[in-house]
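Before I ask anything, let me first share the structure, which is written out below as structure tokens.
With one protein chain withheld, the remaining protein chains of the complex are depicted in position.
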Amino acid sequence: MNLTARLPGLTLKNPVMPASGCFGFGKEYSQFYDLSELGAIIVKAATGEARYGNLTPRVAETSSGMLNAIGLQNPGVEQIIEEELPFLRPYDTPVIANVAGSTVEEYVKVTKTLNHSKDITALELNISCPNVKEGGVQFGTDPSLAKEVTYQVKEASDYPVYVKLSPNVSNIVEMAKAVSEVGADGLSMINTLTGMQINLKQRKPIIANKTGGLSGPAIKPIAIRMIYEVRQSLDIPIIGMGGIITAEDALEFLLAGADAVAVGTANFQNPLACPEIINDLPRVLKQYGFDSVEDAIGKGHV
Amino acid sequence: MNLTARLPGLTLKNPVMPASGCFGFGKEYSQFYDLSELGAIIVKAATGEARYGNLTPRVAETSSGMLNAIGLQNPGVEQIIEEELPFLRPYDTPVIANVAGSTVEEYVKVTKTLNHSKDITALELNISCPNVKEGGVQFGTDPSLAKEVTYQVKEASDYPVYVKLSPNVSNIVEMAKAVSEVGADGLSMINTLTGMQINLKQRKPIIANKTGGLSGPAIKPIAIRMIYEVRQSLDIPIIGMGGIITAEDALEFLLAGADAVAVGTANFQNPLACPEIINDLPRVLKQYGFDSVEDAIGKGHV
Amino acid sequence: MITKQLLKINSHLQIAEDTFEVVLQSSMAQVLKPGQFVHIALPNHMLRRPVSVAAVDAHAETFTIIFKIFGEGTRQLGKYKAGDSLDVILPCGSYYPIDQLEMNQALIVGGGIGVPPLYYLAKSLKDKGVKVTSILGFQSKDQIFYEEKFQQIGDTYIATNDGSYGTKGFVTDIIDEMEPTFDYFFSCGPTPMLKAVSSKLDGRNGYISLEERMGCGVGTCYACVVPLKEDPSKSKKICKDGPVFSANEVILT
Partner (left out) sequence: MITKQLLKINSHLQIAEDTFEVVLQSSMAQVLKPGQFVHIALPNHMLRRPVSVAAVDAHAETFTIIFKIFGEGTRQLGKYKAGDSLDVILPCGSYYPIDQLEMNQALIVGGGIGVPPLYYLAKSLKDKGVKVTSILGFQSKDQIFYEEKFQQIGDTYIATNDGSYGTKGFVTDIIDEMEPTFDYFFSCGPTPMLKAVSSKLDGRNGYISLEERMGCGVGTCYACVVPLKEDPSKSKKICKDGPVFSANEVILT
């Protein structure tokens, strides 16, 4: 079974990669399996300077999902390039950096700094983090801001740019069009939906930041719908994500129109989620009558 | 324990009511228990004329949720007034009619027709149905359209008007403000999130309408967040809903700022969901240190 | 009177490939009529699963369901054991109105998981003195169940899609072959089969039983409608007005 996935600047041996923020910079999960098994790796967000992130608690469990408000904690783009990315060199798998910021200038700075790294293959432009006060989700909910930051990052980058869209919008197609018009090489969708859980005993939101991003199987129908809608009106490569647990889920994303998939929350439940999905995928593709990953892409459209 | 809930035009013996579309017009569930136990009843949507609705399949199951695309099937407002509402007369519980339409004119027509019924106590203005081609969700995602239809319906109605908001928006507070500015007596939130599920065998969306509305516990964190946000910036009564299964869930909505709650999908899983929540509520309120329903409202805010 | 009950599983047996027969204890057993279904809750599933009544033992206050593993829910149902309990809504839906029908001969045409309700029907018909001929379709030999039980009621013919048992092909091939005589036919199975059977037996008196994805299962949610032949802008609910309909009443899609 041919699992190859081809996206701009990325030829992947299989379409499955860990999602940003759910895999750190790879070290921990490398204890569980050989990271070379992965189609690619999307690492944790990088900002211009080190960030502490939000107060704790930062996570909560929900029905078939979880909330998180990490707040983009990371050691800053330079330290990531120097201290974190080299660890992934020995592995035979492309690395995608996740670019975040509070201002267009910060996004551009991170992008330019990442040009110096030879350890990455593409950028994921995170304009959809719901857990930071500035930047983050505004860029992801306002088409003109999204366009502006995508344009600037695309100008600054030596690498292909995948723009990660926020699902917290009235019209996802409009957002996708906005960023594709200014040259986004691909889309990553979806990021988390803004949610909240209130602790009955403490009478306050569980997450210190009050709101957090909802991920996991709970949001899968929303992810599938948005990818389907975007695929119906745009011809742009999509890395699909949102609630993938099994190879069947991954196939559902391919049918909806994703060219590759990312697995986030599932890693926490099962550190072997990615390799298990990869191992299962040939059987599942075969079971539903597909000859290859590419054969399945977009086939759920009527 | 005092369970009374007071909202404009509605004094409820308890804050729990079935949500629109999840209880028909009451007949079926009246076989399971005495409907007088309910705080109120929100009946199925009414449109100007009878509607057939969408093709089947109309529902699908998701992780901790379900998708539906009924498409506002109903016998039309006049028949509802004549054939359906009289059944509820003997019960000691206020009835809230759910008003739907494709055009402002249709909304106004339904509203005016409902003025003739003495069997209802309030209107829920459904500007958020994601499952109809025209009307429905557009009114719920565009603040100026929402404002216009709310204004017209409010002008036309002899009953208090609760506007049911769609969660498929970038900015829920903006929507809430828009409808409250033109006199909405209260808000109902949230309606379903637009989602999709693809059948791997059939290689097409399970729901004939392709997309459907996601409801159930999966969406609870989104409902809680939206109610919390609206309550932070507006002083308007809220009927909260989205994924309530237990009395603990109901309390979480009260803490988030809801003045009463509606139970939708849970009825399908458990026809006794509403009376069980009502019976459990005093114990749960007590356990978390509240003296009454009113005592708990908004207490999750910090 | 429809109710929600917690029912004890008296027995839970695999009777064919992926197919289980489960006997449930219920004080409501004797009110269940042929064609009706029960609506079963499963832990960690939002929606219940509709399953037909396949037999009733009024004396023992038990009834039988037979189901095939199809997806997650039926897989879970397959793992229950005797002694476990199931949360069930019952009785649901309409039934074959055999007490109102005059007949000497009945033809029963069932396919796959449409066979179980027809067993209860066939038995009830026989008890009324009606001569019953049954034509049953299965995918393959391993999936056949209750053949002997049907034989005890009357002549029974089996078709398998792959020809591994009985006639190779569809139930309609057997109808063509044997040209059965009957006053009423009763059919339940996948929609394509129902369509083929209804069109082959067009103009004859009969009843069919439909399936559709359900929300409530009791008539409140409008999930399970089927359009009416006399006016396709009108519909009936399969969970409440159905699942049994007169053969010419509804439009099969």
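Each chain gets a letter, A, B and C, in the order it is written, and its residues are counted from 1.
Please note the rule applied: a contact is a pair of C-beta atoms (placed from the backbone, for glycine too) under 8 Å apart; a residue touches a chain by one contact, two chains touch by 3 or more.
Predicted model, so just to flag it, every value in this text is computed and none were measured.
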- Listed residues A:13, A:58 or A:210, member touching the removed chain: A:58
- Note on the structure: Out of A:66, A:146, A:169 or A:281, only one touches the absent chain, namely A:66
- Of A:5, A:22, A:42 or A:175, which one is in contact with the hidden chain? A:22
- Query: Where does chain A touch the missing chain, residue by residue?
  - Reply: 21-24, 27-29, 31-32, 44, 50, 52-53, 55-62, 64-66, 68, 70, 73, 206, 216-217, 265, 267-272
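Keep this in mind: only the chains that are shown with their structure count from here on.
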- Message: If I average the C-alpha coordinates per chain and also across every protein chain shown, which chain's average lies closest to the global one?
- Response: B
- Message: For chain B versus chain C, what separation do you get between their C-alpha means, in angstrom?
- Response: 36
- Task: Check each residue of chain B and list the ones that touch at least two other chains.
- Result: 62, 64-65, 216-217
- Touching two or more other chains - residue numbers and ranges from chain C: none
